[in-house]
Structure formats: C-alpha cells, structure tokens
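Below: one structure in structure tokens.
Apart from one protein chain that is not included, each protein chain of the complex appears where it belongs.
As written, the chain order gives the labels A and B, with residue 1 at the start of each chain.
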C-alpha cells in the first residue's frame, strides 16, 4: 500500500426520488375553487365552527373533518408580517419584500402570502389588503394564482378583531 | 409492574392507492373507530398519544405534524412520535404506562406509500456511504436472503408458495385485505420469477392506510367496561446492519425478543408475524418456535396488504381481536423494521 494515497473526505451521492403528490380530499376542493378564482374556506359542519383557509383536511382544534364550504373574501387583514432581506432561490422577487400572515374576511385563521405595491416601512398589524390575481388564463390549482396582496384604502382593524371579520369585511 | 392491555383496534382497508385522501384524512376514521370502541370522544380522553410514520413515504418532512391535526389537541396533549412502525409507538406508550405517567394511550400508524416507488425509497435506509449509493432495493435484498435459504436446503420454492396460498385463502375472511383468493401452490409456482427466486406473489403489496389502537391499565379497561387482551410480554431487539455479518437464514433478534417476551411460557394459539416476503414467514415461524398448534397469520398477514408504519401495530391488533372474540387464549404478535428482518419486536397477548 502506498502511503501517498489521497485521503477521501467527501463523496457526492445525489438522491432523486420521484413522488406523485396528492393534496387530500378537502384541500382538493379548495384548490378546485381556487382555479376558478375563488377563495373558499372550510369548517366542520357546525354553526360557528372556525373557518380554515387553506383547509388541510381537518379542523385541527377538534380533529374532525371540514365538510362544509364557506366562501371567504379576497380582502384580508395583516395579522403580522416580516420584511425579508434574503432572496428566494429561483424567484424573480427581489428583497426586501414583505411576507405576511393574512386573515381573509370570513376566515378565522391566517395564511402566509406576499405583500407588494406597498411601502415596506408602512406595513403594519391590522392593515387592510386585497388579493392581486394573476390573469385568469394563468389560473391553476395553486395558491400562487394570487400574485400578492396590496394595501387598500380602508381603516385598520383593531387587534382584537383580527381573525373575526365576516366575509363582508368592515361593511357591517 | 402494572398490568397493561389492548382495548381497541381499528385498521383501514389496505388499498394500493388511497386516491386523493391525505394522511390526516386516512387517520381520522381510524381514530373515531377506536374512540367508539371504548366509549370516548377524542384524544383528550386518553393520557398519552404516540404515533409512527415515515416522512420519506410521502416525500415531505414532518408527516407526523399533519397527523396531530387529526387529534383535536386543543387544549394541548401529551404526545410523542417515533419515525418507526407504530408498534414501537406502542412500546414507548407501554413504558409511559409502566412508569405511572399514564393510565391509557392512543397509538396510531399511517402511511401513504403509493406516491413514491416504495422498494426504491426504502433503499435509502441503508448505509448512506456504501449501500444506499448503489440503490439496493428491499426486494433484491430479500431475494438474496431467499436464495441463501433455498441453496442451503432450508426451504423450497414450494414452501414459499404454500405460505402465499395460505395467506390468500385466509385473507378471504379479512375485509381489510388487499389481496385474497383461492389459489394453489402449483398455480403460484407456475408464475414467472420477478426478482429471482422471488415471484411477485412472494412479495407483499404496497398499501396505503392507517391503523389505531388504545392500550391502558387493566384497571382502566374495567372502568371503561370493555373487553381486553393483556400484554404479558413485550421486547424488541435490533441486530447488525452489516448483512454479511448476519446469518440471514435465521432471525437472531426475533429469538432474543421472543425469549425476553416469554413466548415459550405458554401455548401459542395464534400468531401474527410481519413477514413482507413469504420466505421470511418461515424464518420467523422457526425463530418463534411456532408449531402446528398455532394459527399463523389468520388475517392473511402482510402478504395480503402491507401498511408501512402501521403493519406492526396491526399484527398486535389482529391478535387482540382474536383473543377478545374468544377464538384464542394466548397469542404472539411480531413486528419488523429494516432490511431482511434487521429489527424485531415480539409481543405476547393473553385473555383477561
């Protein structure tokens, strides 16, 4: 044996595994509506049960299926947010950009999405926003049918009311 | 030590493809079924919850986090998870009850194996530097094991086919089975080899689904007023990952676990063994020293349907069912993990 052999410190072994993703029965109903340009929440079939957007198959608080569809608005309230200063790999969005937890009117739980057409420094908890959709011909079974949310000219929502607005928003 | 028993068990149908249903949607009906069996309404009514699953089967991290969404864990619950078959979740729960931190536990295992190519996915369980890089799939490894047994005259292909024919016939009585039917050793031997010396019929199918179980102290079972089967022995052992250092024609770790679980301390009326390949059922039968008096795999075993991450706990459930039905007084359940039966658990169940 030669003592001059190179020491091997690394081997590269790329792993590629292919999967057929299935979203789930309840999420599929949500995605089907989304392809039609509609945000549809779900809840378990009981009055006053919380409305989830996006629904993932169960009402996590109760462990029961979310059998009932509830249409929600594409207007939403900022529950909280962060300004991201690092780039998204393979994405044309340039930092800094705002990622927000948004609660759609008529829903009781927030989802994460982008905010744009806004002054980053002026984004705030309770701010009102609305979805900016892609052109209809680009709609797919995906949440990024909504390109981003932009601020709208409505008064801020009090913190204790965030997540409690009806589908009609502030109009009531 | 506190006496612990199984009081409820439910398993979904084994399906080659559960279609659009996601993991949460597979779990919820099984949980509801076991709640109903003991007369409770949610996971809030047990003291501890533990699950078994594997992220790589569906191809996304944190499969078990979605599982928590099926539990109604508001207010928060005492909950844990093993990235193993749920039989090991049951083991963790047994320890919890033994130490007095819980009187009852809910256990569930789930998998949607259909999204990926399971034997290839499982090749990534192997040593990542020397074996996984060669993509040695689980069927090929099992085939080498069967080859050793055939060459050494420990079994014949007819013995293997007989195991399959027996499984198919017994599975006719199992409404959850994926594969069942009347067939014969001769007919099976006429099928072509798949990964020689294995035929397709020697290999378990890939199945989607979930199983759930409730265990508790005997006192709690009496309080609930439900029939139960006592867990009188439980042990598991793992052995070397180096296949070249193992006698693949035997299962040493099954023998070790069986000895500590006390399998030989009484008659074994029924046994459910987790043998994903026909020849492995023969290895396990011998390692557990099961004779003609034992009804082996009355459910058809996993050759009739294999819910990865749940099949181990289902074996315990199938023995439980037969004991509470009065069909057996004492039974043995076996669970396995890893290539060529590397890791094995043995549970002994007895009637009240």
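Following the convention adopted for this analysis, contacts are C-beta pairs under 8 Å (C-beta built on N, C-alpha and C of every residue); 3 or more make two chains touch, one makes a residue touch a chain.
What we mean here is this: contacts and distances are computed from a predicted model.
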In UniProt, out of "Binding-protein-dependent transport system inner membrane protein", "Acetyl-CoA acetyltransferase", "Fumarate reductase iron-sulfur subunit" or "Sugar ABC transporter permease", the chain dropped from the view is recorded as "Acetyl-CoA acetyltransferase"
Touching the hidden chain, out of B:41, B:101 or B:184, is B:101
Where subunit B meets the left-out chain, the residues are 1, 49, 54-56, 59-62, 64-65, 68-69, 71, 73-84, 88, 91-92, 94-96, 98-101, 121-122, 124-129, 132, 235-242, 252-253, 256, 337-339, 342-343
Note that subunit A touches the absent chain at residues 9-10, 15, 21, 23, 27, 30-31, 50-52, 54, 56, 59-61, 79-86, 88-89, 91, 96, 99-101, 108-114, 125, 140-144, 146, 159, 163
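As a convention for this text, only the chains that are shown with their structure count from here on.
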Taking each chain's centre as the mean of its CA atoms, subunit A sits from subunit B at a distance in Å of 38
Given the complex, residues on subunit A that touch subunit B span 11, 13, 15, 17-28, 56-58, 60-65
Listed in rising order, the residues of subunit B that touch subunit A in the complex are 19-25, 28, 31, 42-43, 56, 58-59, 66, 68-74, 112, 114-117, 120-121, 124, 128-129, 132-133
